[in-house]
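To keep things clear, I will list the structure first and then write my remarks on it.
One chain of protein is taken out of this complex; the other chains stay put.
Chain nomenclature is as follows: A, B, C, D, E, F and G, assigned in order of appearance, with residue numbering initiated at 1 for each chain independently.
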Amino acid sequence: MRIPFSKPGTTISNKTGSWKAFRPEIDAKKCVKCAICHNFCPEGIMGNPTKIPEIDFEYCKGCAICEVECPVKAIKMVREPLKEK
Amino acid sequence: MRIPFSKPGTTISNKTGSWKAFRPEIDAKKCVKCAICHNFCPEGIMGNPTKIPEIDFEYCKGCAICEVECPVKAIKMVREPLKEK
Amino acid sequence: MSKQSDLHLLAPGHAGCPGCAPSNLLLQICNTLGKDIIVVNATGCMEITTTQFPQSAWRVPYIHSLFENAPAVASGVSAALKAKGNNHTTVVCIGGDGSTYDIGFGALSGLFERNDDVLFICYDNENYANTGVQKSSATPFGAATTTSQVGSKHHGKERARKPIVEIAAAHNIPFAASASVAFQADLKAKLKKGQAMKGARFITVHAPCCLGAGFDGSLSIKLARLAVQTRLWFLFEIEGGKLKLNFNPKVEKPVQEYLNGQKRFAHLLPPLFEEIQAQANANYARLLDWHERSVPAQKE
Amino acid sequence: MSKQSDLHLLAPGHAGCPGCAPSNLLLQICNTLGKDIIVVNATGCMEITTTQFPQSAWRVPYIHSLFENAPAVASGVSAALKAKGNNHTTVVCIGGDGSTYDIGFGALSGLFERNDDVLFICYDNENYANTGVQKSSATPFGAATTTSQVGSKHHGKERARKPIVEIAAAHNIPFAASASVAFQADLKAKLKKGQAMKGARFITVHAPCCLGAGFDGSLSIKLARLAVQTRLWFLFEIEGGKLKLNFNPKVEKPVQEYLNGQKRFAHLLPPLFEEIQAQANANYARLLDWHERSVPAQKE
Amino acid sequence: MVVKTLNGAKAVAEAVKNCQPDVVACYPITPSTHIAEEMNHYYANGDTKTFIAVESEFSAISALIGGAATGARTFTATSSQGLLLMHEALFNAAGMRLPIVMVVANRAVSAPLSIWNDEQDSMSQRDTGWIQLYCKNNQEAVDSVIQAFEIAETTLLPVMVCIDGHYLTHAVGQVNIPPQSEVQDVLPPFKPKIFLDPENPLSLGVYTNPSHYQEFREDLHNDLLQSKEKIIEIGKKFGKRFLRTYGLFEEYKLKDAEFVLVGLGSVMDNVKATVNELRNENQKVGALHLRCFRPFPSEELKKILSGKTIGVIERDLSLGAQPPLYTEIVEALQGTNTIVSSFFGGLGGRNLDRTAIKVLFQKIKSKKPLKEWIAQQKGDQK
Amino acid sequence: MVVKTLNGAKAVAEAVKNCQPDVVACYPITPSTHIAEEMNHYYANGDTKTFIAVESEFSAISALIGGAATGARTFTATSSQGLLLMHEALFNAAGMRLPIVMVVANRAVSAPLSIWNDEQDSMSQRDTGWIQLYCKNNQEAVDSVIQAFEIAETTLLPVMVCIDGHYLTHAVGQVNIPPQSEVQDVLPPFKPKIFLDPENPLSLGVYTNPSHYQEFREDLHNDLLQSKEKIIEIGKKFGKRFLRTYGLFEEYKLKDAEFVLVGLGSVMDNVKATVNELRNENQKVGALHLRCFRPFPSEELKKILSGKTIGVIERDLSLGAQPPLYTEIVEALQGTNTIVSSFFGGLGGRNLDRTAIKVLFQKIKSKKPLKEWIAQQKGDQK
Amino acid sequence: MLEIRFHGRAGQGIVTAAELLAEAAAMEGKYSQAFPFFGSEKRGPPVTSYCRIDSRPILIHEEIEKPDLVIVAEPSVLAEVQVDAGLKKEGQLIVNSSQPKEKIHLNGHSFSVVNGTDIALKYFKKPITNTVMLGALCKLTGIVKLDSIKKAISNRFPEKIAALNIKAIQECYDAIPSGPSGGF
Partner (left out) sequence: MLEIRFHGRAGQGIVTAAELLAEAAAMEGKYSQAFPFFGSEKRGPPVTSYCRIDSRPILIHEEIEKPDLVIVAEPSVLAEVQVDAGLKKEGQLIVNSSQPKEKIHLNGHSFSVVNGTDIALKYFKKPITNTVMLGALCKLTGIVKLDSIKKAISNRFPEKIAALNIKAIQECYDAIPSGPSGGF
């Protein structure tokens, strides 16, 4: 008896971080820990919102919302290094 | 090829006048030709609205709306004479 | 057109109950709108009583498809007329309250949104009459129907009527109005006005159902009138966000005068009368306020 | 809950586009409402991107049935909880604008009418994104989509957006509100408020779709903010007929600032900009007026 | 057990009430309406917990999808247009493995509109993955609906209990209705393992790509076929407790019968009555009432029908093709050299009485396979 | 005639545009969406007269009911859930004898949700009274949709043109699309006698009591069966003009074939390719593509298939029973001692390639009637 | 098996009459069946209902084409409906009418005439004769006992309405001089 359901939170096995061509780089000195980037990231992967963002690059899709939204321009998108086999 | 449609106005073959147990009787002297009864009759069978009602009893269901609505009480419902075979 | 039975665009011999107000409404609609119309009708009493094969009471072109799709059928009729270059025929869509407020509301809302060229008329008899008197969203607060029964735990309909005209108007359609079968001049004016306009026009017409409400058919028109007088139904129209109250029931007439004669309200006790009176007055106040706010912009 | 990927009630690894604002909205919803919820979701981007077998991004109980029936499914969930004596779990129904404004609107209107205990949230991305960007009733005036194409005869969507909040409020539900993914405090407050209430509560949240509107994903939040600032989206709530404008875009910011970056508006010529500006200003005036009329009765 | 004199709609509703469904959502449509009304009656008096007066049948079935997914026992009733309107959601409910119980009061489908009985409505739902039980009379309706809850809840398949509109729903007669206290003896509470629960979050109703979809369909198909066993088991258990035993079908004077009419629904009571009359004339006739049309018991039917001369009688059709019950019986009996005739009609309330049935028995005696509309009956023309 | 390289959706839309429908109402659903989009494109450029962007498929088909009843040529396209949602209205449209043309881009049905191809969606509409034409490839889709308008409008029956989603709709290739000027040569204008017209008022969509309903169903059924002639006639006429002739089915190396796969839709092109390969190995294999599934051409099939060894291949099933195409073929061939096997699968986008088809040819050589799911293909698992 | 057909007008409770009879019969230990044959009609047109009574369980679900007894609860339907259609040769009719028996032409069948309408009008202010005619049926046929009908009425209706009906049928019962005319 096969019931079509999925277990919670199991998308974490999709490493959607591979999608990105650019990745956000944070200038820790500039960051004022406002949590704005944390809150607007569509992936929810920037760590503890009271701290400087610690991005989980396994899932970061490189959308650059964090770069655009950071009020102090502490985030810059840089070309993603190629991981080829 | 049978298409499910009916021809217009063909319900006139249903003599719904047989439904009534009471029929409206009009006191021509009282009638002020206000057309109120004409307009409220659910069957639309009271003739020329500028004239004293001429009810088509073949269709009058005896609902007595005309009696209730007549402003001068020119209409009275009376027991329908029995038409048995 | 000399015989009485030939006088109207809706023939007698239909199967409406003696004293059926919706049947009378159909006559008023046809006579006001004239021959150059196409009627689209949803399943319901007015469909079943007028078009039992091989007969029909209608003397205008008429189509019935299903219970919930009349507005969409009407959109299609309207589009077909447009494609044929016909810009004179009025597409009139007629549904009961069950079809209009409930099962067909999704399609109606779609019609409104597209602003398709259809004059929609709801005959609001406040219940699913055709299937034997179940509650619809138009059934008034407190009324007993077979699906809002009175028992030891529940006592008739527990929600107020769905405010369909306001909802329609909130869609920003050109014309949304409420009328009553008892107020013929007002109704006729609204029908004519609606016919003259383009786009999606909506009129809901209170037309009591003697069978559904449990009163003698002779009282149908009288009760329709009383509903308006007791503020349980209002005559108004909304255009461009402006509301006009076409009849102002200034004097508070107790709601009991309307409720008392009807079996569906027979279980009501005084506290509920008061509740209903309060609702009536609040609705009146709300609409009057809207009316007054709208006045400066109104032509009359 | 230490790893970044474990932080939220919605896991990463879902298939939303880079920069998808609706995806961010889901996070905001889950985090604000907490664990004791049941999510009912209509077919659409947020369904397909989060629950591809054998995976799911959701860490709260979740059900998807069809595109058009989510409100009714939610009514059933709510009734089941009631039957089981559970009076703490919040039933949250989430639909896209296509589901909410269009195909599911009949069911939603039914839910409103019954005042079933459901918090309904629309993620309003202004198009049928999941099927590749067709018009919905939420698509703004002028926007090109694949079913409101720009050609020699027609030029994008020809009707204004369906005024869904006003329509919802006209149903007399306890709470109807409009929010934006860019205004988080306001959104959070509305979610919390809605969660604390009983009955049918409705919130529609503007959450731009970079793919559908044709702009870079990095700009999703910025454009959401601009929509509010240019009066093309409003933050407000309606309770008991009273409207509160939660953010007052006093200064007229030209609509172009919002429209210019988006491919769907690329065909627009100056007269249409003016038309859109006029619509924006009229909407602003209308809502502000309602707000001001409502003020005396408002707590704050 | 209490014998009552009441109509089928009321009898069924009382039985359902005695099963204590958690979520009931109904929309009126003739001839199922009285069931909805009775459910509202129980609700108004606090005898059931919920009654969602939905705005359409689509929402009725959808609410039950939500209810069942939340672990609730669920019920609705509908007919004809209402059932057709549910079509998409019927597939969905089965695919999601939600044990909803629905009574279908069978009625013709539009156009043209008719409120009268035939079985086009439920027969045209035969692909949707629902178990379908057909009842000959109101006693079977009451008993089947009680069994349906357990069948559904143990197989995680939705069950449609089909009863002929008007002929059964509107017919008053004597029915034994097991009271709630006795229903409890046979019907265990519904305790699903997979349901919407904040304590144990799961995601139901997922999307599948080509590598997964078919396996779900295979399982659903196989589980449906497997459910025959449960249907038999529960029918037996019911019989032990209430002395009325049910299975996949009922054989009536079949063993030694040469000529057999096979069908489903209330007409089969008429067929049984006809068999009685013809047996009095020493004719070797018999009947088979197919209670369980889905899953379709091919092998079982093959076993008992092979070699006899069969007439299939049905109140439905597949427009532009052979009627469904007949076609499936032919398939089941292929290779057995059994002669099978098809008789279809009785649509839209047309009477199928003993006189008509006798004609059919007469016809199959020719031992030629016939395919015929059942001829118009005298007295049909109202 | 212009050969273009484009996908099936666009090809079909262009063909439809060339037929100049008066009323088009569409709702998006993968994989039919591109057809709707193209129709909108033509509308945006003034090449067609209307495009109703309805709020649901139920309203799409309903708008066409209104349009066709007003004497307009009507068109829509849909798939899967959208088609299921139309179910009630499909019955209605056929019963009202409205010549609507609809393209179904076939796709699996939910639950679980899948956007991929199979034919469960349209096969489960087989009772609704619609003519159903299935297309092997995009050329057939284009040609069939043009013919569909005349078939519909002369028989007053709605026509569903079924094309496999993705496999056809999304596949780019070479297609001959008769331009509007040439379409006019074969497609006469639609001039119905019965339609909504203030000059000649009639009431359509009436209620019938038991003395009238069945006659309408009988006529509809018979007219559907009769429509085979029109389908053949129009297919021939088309062939005369465009050199591609169509009928109820296509026989492929059938005459001398001993082993034949019967099926419908795009898989039959693969079967033909396989037949070519096996014929090279001197195997006596053949194929029959059933273009016209409704009306079902029983007698015609019996004539040409009797005595051969048949495998029926289908991308659908009737849950809890035997699959529909197979079952109907068995019925058609009963009494002929033809061995018929059933192979079903390819659901939800599962590939059915020549390798898989060779296996089926291999299997039927055993001359035993088999009933099997088509085994999983290598490479299926994405 | 006894088969009884009722004629009346929609809205007059003709279906209820058949059901009450079936319930009364069941109370007396018999098997019974009652069902309507009418459809979309609301109020007004002629309608029919049926009742079967037997000492053995009733298997069939068929219309009654050859009734043993016909009750005509509404005089005006006589002009519209052939009320004796299919009536068995030895079958009977009970007709509600204010006319004398001579004026009623139902050739070939024995029938009784009861002026039910007057009694109904007296008690209900409306010509609703459904229950009244059951009083006549009891007296004229003895198919069921008057008490059983009364009990069935009490079970079904709210107290006040039941009481009124019981008075009305008693009056009708008493107004008929002779006892069962036999045959049932």
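The rule is short, and it goes like this: contacts are C-beta pairs under 8 Å (C-beta built on N, C-alpha and C of every residue); 3 or more make two chains touch, one makes a residue touch a chain.
Just so it is clear, the model here is predicted, and its values are computed rather than measured.
**Student:** Which residue among F:N270, F:Q283 or F:S298 touches the omitted chain?
**Tutor:** Here the residue in touch with the unshown chain is F:N270.
**Student:** Considering the whole complex, which of D:N130, D:Q262 or D:S294 touches the chain not shown?
**Tutor:** D:N130
**Student:** Looking at F:K49, F:R73, F:R126 or F:H166, which residue reaches the missing chain?
**Tutor:** Among F:K49, F:R73, F:R126 or F:H166, only F:H166 touches the chain that is not shown.
**Student:** Out of A:M1, A:A21 or A:V78, which touches the unshown chain?
**Tutor:** A:A21
**Student:** Which one touches the absent chain: F:I115, F:I177, F:L360 or F:I374?
**Tutor:** F:I115
**Student:** Can you list where subunit D touches the absent chain?
**Tutor:** Answer for subunit D: residues 15-18, 20, 45, 48-49, 52, 129-130, 211, 217 touch the chain left out.
**Student:** What is the set of subunit A residues that contact the non-displayed chain in the whole complex?
**Tutor:** For subunit A, the residues touching the absent chain are 16, 18-19, 21, 61, 80, 82-85.
**Student:** Write the list of subunit F residues that the hidden chain touches.
**Tutor:** 3, 5, 7, 115-116, 137, 164, 166-168, 170-174, 266-267, 269-270, 272-273, 276, 349, 351-354, 378-379
In the analysis below, only the chains that are shown with their structure count from here on.
**Student:** Which neighbours does subunit C have in common with subunit E?
**Tutor:** Both-contact set = D, F, G.
**Student:** How short can a chain-to-chain path be from subunit C to subunit G, counted in steps between touching chains?
**Tutor:** Minimum number of steps from subunit C to subunit G: 1.
**Student:** Stepping chain to touching chain, what's the minimum from subunit B to subunit D?
**Tutor:** The fewest steps needed to get from subunit B to subunit D is 2.
**Student:** Could you put a whole-Å number on the gap between the CA centroids of subunit A and subunit B?
**Tutor:** Here subunit A and subunit B have centroids separated by 79 Å.
**Student:** How far is the middle of subunit C from the middle of subunit F, if each middle is the mean of its Cα atoms, in Å?
**Tutor:** The answer is 43 Å.
**Student:** Based only on mean CA positions, could you tell me how far subunit B sits from subunit C in angstrom?
**Tutor:** 24
**Student:** Identify all positions of subunit C at which a residue touches two or more other chains, and write them in rising order.
**Tutor:** Residues 15-18, 20, 48, 50-54, 56, 58-60, 64-66, 68, 101-103, 105-107, 109-110, 113-114, 137, 217 of subunit C each touch two or more of the other chains.
**Student:** Can you list every residue of subunit E that touches 2 or more other chains, as numbers and ranges?
**Tutor:** Residues 53, 55-56, 81, 85, 88, 92, 95-96, 110-113, 116, 201-209, 212, 216, 220, 351 of subunit E each touch two or more of the other chains.
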